[in-house]
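On to chain A.
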Amino acid sequence: MSSILESRSLTKKFGGLLAVNDFSLEVPEGSISCIIGPNGAGKTTFFNCVVGFYLPEEGEIIFNGKPIQGMPPYKITGLGISRTYQNIRLFSNMTAIENIIVGQHAHTKATMIDAVLHTPKNRKEEKESVTEAQRLLEFVGLSGEGDILARNLPYGAQRRLEIARALANKPKLLLLDEPTAGMNPYESAELTSFIKRLRDELGTTILLIEHDMRVVMKISEQITVLDYGSKIAEGNAKEIQSNPKVIEAYLGRGAASGLSLSRD
Partner candidate 1 sequence: MKIKRYTLFSLLLIVVLLLAACGGNTTDTGDTGNTGDTGNTGDTGNTGNTGDTGDEMMEEDPWGYITFAPGESIKLAVSSALAGGYAVYGQDMVNGVELAIEDFGGELMGFPIIVEAGDDGCEGAPAVTVAEQFSADPAVLGVIGPMCSGSVFPASDIYAGNNVVMITPSSTAVIITARGYQNLFRTVANDDLQAEVTAGFLAEDKGVTTLGIMHDQSLYGEGIAQAISDKFEAGGGTVTAFEGITRGETDYSAVISEVLAGEPEAVYFGGMDAEGALLINQLRAAGFEGIFFGPDGIKSKPTFIDASGGAAEGSFATFGAVAGAVGAEDWATRFAEKYGDPVAYGPGSYDSATIILQAAEKVAFLDADGNLKIPRFALAEMIRATPYEGVTGALQFTETGDLAKVSITVFEVVDGDFIEVKTVDFGE
Partner candidate 2 sequence: MIDEANKLFSNLTRRFGRQTVMIVGILLVIGVLVLPVIEFQRQAFWVRVIGFTGLYIILGLGLNIVVGFAGLLDLGYVAFYAIGAYTYGLLASGQFGIHLSFWLVLPLAALLAALAGVLLGIPVLRMRGDYLAIVTLGFGEIIRILLNNLRGFTNGSQGVVGIDKPVIFGYVLDSGIHFYYMIFILVAVVAFFSNRLNHSRIGRAWIAIREDEDVAEMMGINTTLYKLLAFGSGALVGGLAGAIFSAWQGSIFPDNFNLFVSINVLSLIIIGGIGSIPGVIVGALALITLPDVLRQFSDYRLLLYGLLLVIMMIARPEGFIPSQRRKLELREEDPQPVTD
């Protein structure tokens, strides 16, 4: 498997603080990979570097063989990277379907002239957008709820809508930031299988940040552990679970036993 995303010795500083420190990572195409680590370890910062929201001081980010650091976020999105946020950031006063249509922005072309004159091109595009959006709503199990304002949807539905919006960009790589945050075990199990389905049915590569070890261990093919901005371990679920460095810095002895307690 070739890697779709590669980070080479990436470093991002905030003032004196090294948020991401000489971090290298390869995400295999078509995989579900996971980044874990204590709060403030630099996981979200890394995401922000990938999508172009932060400019790293050193290192390279390669997407599909091309360096992308320094590109503005909207261009990176256009290349096929989408993301979701730790604390859901939907356009809360837009309807569900509008959220998804905005998500298609990089793939639609209508100009101001088209919009004002309602050219045939524009009409066709609008129609296709709606059809596609409805398809995505169905895919995430929200069909029939397209006209509800995003903020009036229940929490779980909002999470799924955010993913649908990210998918509207037809991403090759999907970054999920703590998708199960604030969910109880039942809900997160549901989401976990959904994420799996995503990869299996659409072939989208998925990179996620996650705290819930049950989720992490269940679906990740590759786990990378960050602490203080540096990579301290990498491997599959078993290797990570038994890595003493990881237990020391992140999992803790009790949590390791907690994992077994859940009879997972």
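Regarding candidate selection, all candidates are chains of the complex that A comes from, given by their letters.
Here is the rule we go by: contacts are C-beta pairs under 8 Å (C-beta built on N, C-alpha and C of every residue); 3 or more make two chains touch, one makes a residue touch a chain; residues count from 1.
If you're wondering where the values come from, they're calculated on a predicted model, not measured in any experiment.
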| item | value |
| --- | --- |
| Touching candidate for chain A, same complex, options 1 or 2 | 2 |
| Chain A residues within the candidate 2 interface of the complex | 51, 53, 72-74, 77-78, 82-83, 85, 89, 91-94, 98, 101-103, 105-108, 110, 112, 114-116, 118, 122, 125-126, 149, 165, 169 |
